[in-house]
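Note that this complex is displayed minus one protein chain, with the remaining chains in position.
Chain IDs A and B follow the sequence of writing; residue 1 opens each chain.
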Amino acid sequence: MASLFEYAPAPESRSVVDIAPSYGLFIDGEFTDAADGKVFKTVSPSSEEVLSEVAQAGAADVDRAVKAARKAFEKWSALPGSERAKYLFRIARIIQERSRELAVLETLDNGKPIKETRDADLPLVAAHFFYYAGWADKLDHAGYGPNPRPLGVAGQVIPWNFPLLMLAWKIAPALATGNTVVLKPAETTPLSALFFADICRQAGLPKGVVNILTGYGDAGAALVEHPDVNKVAFTGSTAVGKAIARSIAGTDKKVTLELGGKGANIVFDDAPIDQAVEGIVNGIFFNQGQVCCAGSRLLVQESIHDELLDSLKRRLSTLRLGDPLDKNTDIGAINSAEQLARITALADTGEAEGAERWSPACELPSAGYWFAPTLFSNVTQAHTVARDEIFGPVLSVLTFRTPDEAVAKANNSQYGLSAGIWTEKGSRILAVANQLRAGVVWANTFNKFDPTSPFGGYKESGFGREGGRHGLEGYLDV
Amino acid sequence: MPTTLTAFADVTTSDSALRRFLHGLPGVDAVGLEARAASLGTRSIKTTAKAYAIDLAISMIDLTTLEGADTPGKVRALSAKAVNPDPTDRTTPMTAAVCVYPDMVATAKAALNGADVKVASVATAFPAGRAALPVKLADTRDAVAAGADEIDMVIDRGAFLAGRYLETYELIKAVKEACVRPDGSAARLKVIFETGELSTYDNIRRASWIGMLAGADFIKTSTGKVGVNATPANTLLMLEAVRDFKAQTGIQIGVKPAGGIRTTKDAIKFLVLVNETVGEDWLSNTWFRFGASSLLNDLLMQRQKLSTGRYSGPDYVTVD
Partner (left out) sequence: MSESSTRLSVFKTYKLYVGGKFPRSESGRVYEVSDSKGKWLANAPLSSRKDARDAVVAARKAFGGWSGATAYNRGQILYRIAEMLEGRREQFVREVGEAEGLSKSKAAAVVDAAIDRWVWYAGWTDKIGQIVGGANPVAGPFFNLSTPEPTGVVTVVAPQDSSFLGLVSVIAPVIATGNTVVVIASEKAPLPALSLGEVLATSDLPGGVVNILSGKAGEMGPHLASHQDVNAIDLAGADAALAKELEIAAADNLKRVLRPQPVDDWNADPGTTRMTAFLETKTVWHPTGSLGAGGSSY
């Protein structure tokens, strides 16, 4: 970093967001305490400051919320699609109006840089509601036959890596198709969902159509297993995804699962190198690598390995880690102490197994949960860091010699969520993309998202698609 | 670090060898390049860094007038402004150079009166470059003889687009030789590609390498006379080229975006590009310039705002 030209801190103002000292569960249009009165604290991962205290839902609260959603379903599903659409358009607009507030809130509660919440998360959240709003009165034309019916009550459990965006991916298609919702945000990032509850109230959404239960995994399990839930949507770890798949066996519940990944980012020797370097960085360091579709395995053609690694190291040295509210921050905080411990343990395993570890000179703040951008070279398919999802800013670099070998290595994983291809040769893009067993393939780009673009995995990365016309299917009785 | 071009000696032995080399350079993905340039444009520069950036930008300006209507009076006014950009604040740095047509070099030189502001002259049948080689060389020698410290030449875009890369290379080499003064010193050579006419990013990267191999001291985006001039993306691409060239040869080459940079905000975005792509080695007017005219007044107004706390207005900077 140039000493002559240090960027002065440019923090986004916290004053745009007013966080209350405590929040209740949002059930049937009202904020309410948990039946047993339990609460838990949510902290800012960049400072460990307690942001608020929120109600901790238990089984009784799940039951209450499902009942509210069931009651609301009758009228909501009978509403003309054009009316449901207008509610969703209202929500989309209010999100746009409050986007700076929500971006700051999300950065505080999650630890990701304001640059990302401002430029990626929030615009995508609003766009998702806009997109599905338009579907609500056009379902007859969606390719699922005439008058496709909603399923009923959707139980939705979302992760902490994109709290509000995952909420949008779940709630927008559910409401557009006429379902009602009980959603549980992750315990480390409950706040944006609670602010969303307020947005539902501002939009005049009928009571009980959206219910938000903050809490831990037990509440999520109770929701998934509740007998009056018709649809289960989950984004999170593959282990929990498998448990959910088992728990709903033999029921009529429809399920979609968006789970883990170990995305291969394949760089051929004729790649646009400077853009590939950016794509690699974006692929693994976006959101501190806490992204299920992260390009965490770099497969680089052996002939350009050294050159690419040099470029990559040079580029990593310019990444700015620190205060997530600083507009110049590239790398924010890890979401929780637990996640930090997991990343640390896996990185240590990589080192112990003989992979070569490298990080740029990088000062970590004293408070909060931080992990320096890390690169492992001399990694083989047998290394733990090439196989296990780390869910952190850790890139494993492997090599290949031929396109066949690249594809074979890329596919050699129990996961199949994402992959990247970097080459200037168009026919090679198409040939390789054809062979990759992954739900999303980025050619000469990475980590791009759009509400019209279906997202979801092959193999143990889950099933069902979110986004686009495909995203309707999981919420319709078809 | 090697400081030699010998590794590339084979590259310029024939048209076909040069073509093979240029077409073997990594391709450029337009969307990715533009996205990176745009993302660097969101960097937020504040307080002390901003004051530093404004002064740096002022000191990097080649204050330019390249009009058919240029007169000695106009050039003298410009020169005075280059030496003393803000009469109300003598701490304001001088610009790097004034940039004029060859016939105005002597006027500018005299007007600058020994101040540490260079005289840059466009040459080689600027801006179109459509003239015979002897004319271009005479144009260059004329400017050098009149006292030009720097020569801003244009490449023959026609030759480049027709695939005559070696001819393009030889032209630059010839002009480079024409920059040598009788005492053996030489004017610094800036090579203008007219990126707007080269059209593709791949062409800009190839032209950059031709220029660097032929001995350019600076590579420069444009003449300011066509629709698309300097952009964050084409400047980023050229910065990547000089970065790669230095890594492979040890030879450092300057970059000059020109045309279309009018505001302080724009200029700071370009400085961020420099800082993040090639680092502080390039953060001086020896290695980075802005070809601009109206930019200076905007920088001066921002500078006044920083020192007084009030927003300035156009009546508080000089019109030249």
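Basically, a contact is a pair of C-beta atoms (placed from the backbone, for glycine too) under 8 Å apart; a residue touches a chain by one contact, two chains touch by 3 or more.
Note that the structure is predicted; figures quoted are calculated from it, not measured.
The hidden chain makes contact, of the residues A:259, A:281, A:355 or A:385, with A:259. Interface note for the absent chain: among A:11, A:134 or A:454, the touching residue is A:454.
For the chain missing from the display, the contacting residue among A:86, A:138 or A:242 is A:242, taking the whole complex into account. Across A:45, A:58, A:263 or A:462, the single residue that touches the chain missing here is A:462.
The chain not shown here touches chain A at positions 127, 143, 145, 238, 241-243, 245-246, 249-250, 252, 257, 259, 414, 429, 433, 436, 438-445, 448, 450, 452-456, 458-460, 462-463, 465, 468-470, 478. Interface with the hidden chain, as seen from chain B, comprises residues 29-32, 34, 38, 195-196, 198-201, 203-204, 227-228, 231-234.
Please note the rule applied: only the chains that are shown with their structure count from here on.
Against chain A, in their complex, chain B makes its touches with residues 26-29, 31-33, 35-36, 42-50, 52-53, 56, 237, 240, 271, 275-276, 279-280, 283. Note for the complex: chain A touches chain B at residues 2-10, 115, 119, 270-275, 278-279, 318, 327-328, 424, 444-445.
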